[in-house]
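Structure below; questions to follow.
All protein chains but one are shown in place.
Up next, chain A:
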């Protein structure tokens, strides 16, 4: 919402005709100036971004498979949706596949801190499990 406000007072983007009328109006209101002005319209911003799991610092790896969180756990084919990262209540994060293997082998604790493992929320309190089936 904030962004919309910003947008409306910086870039006035209206159809060509209207805009010219507006300009004339603006011009008549302001003190006459011979300075030229620049108007920038962004037709498209194609950016490049990388995604992270937001689980600790960049070089942190999954404690079980030792590969980066943004990488893939053994057995998964693609990173991201197919290889989600889950957080325990204790705050430790692992690949879902890795911790599932761990829990399936009759263990119920967090591999790191030996607390009873419970699926929890990520450090910034976002809900995890239902978003990543």
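We adopt the following convention: a residue touches a chain if its C-beta (ideal position, glycine included) is under 8 Å from a C-beta of that chain, and two chains touch if they have at least 3 such contacts; residues count from 1.
Here, contacts and distances are computed from a predicted model.
Student: Any idea which of "Anaphase-promoting complex subunit 2", "Replication protein A 14 kDa subunit B-like", "Ras-related protein RHN1" or "serine C-palmitoyltransferase" UniProt assigns to the chain that's been left out?
Tutor: Matching "Anaphase-promoting complex subunit 2", "Replication protein A 14 kDa subunit B-like", "Ras-related protein RHN1" or "serine C-palmitoyltransferase" to the record, the invisible chain is "Anaphase-promoting complex subunit 2".
Student: Under the stated touch rule, tell me which residues of chain A contact the chain that is not displayed.
Tutor: 1-4, 6-8, 10-11, 13-14, 20, 23-24, 27-28, 32-55, 68, 70-71, 78-81, 85, 87, 122, 124, 126-128, 131
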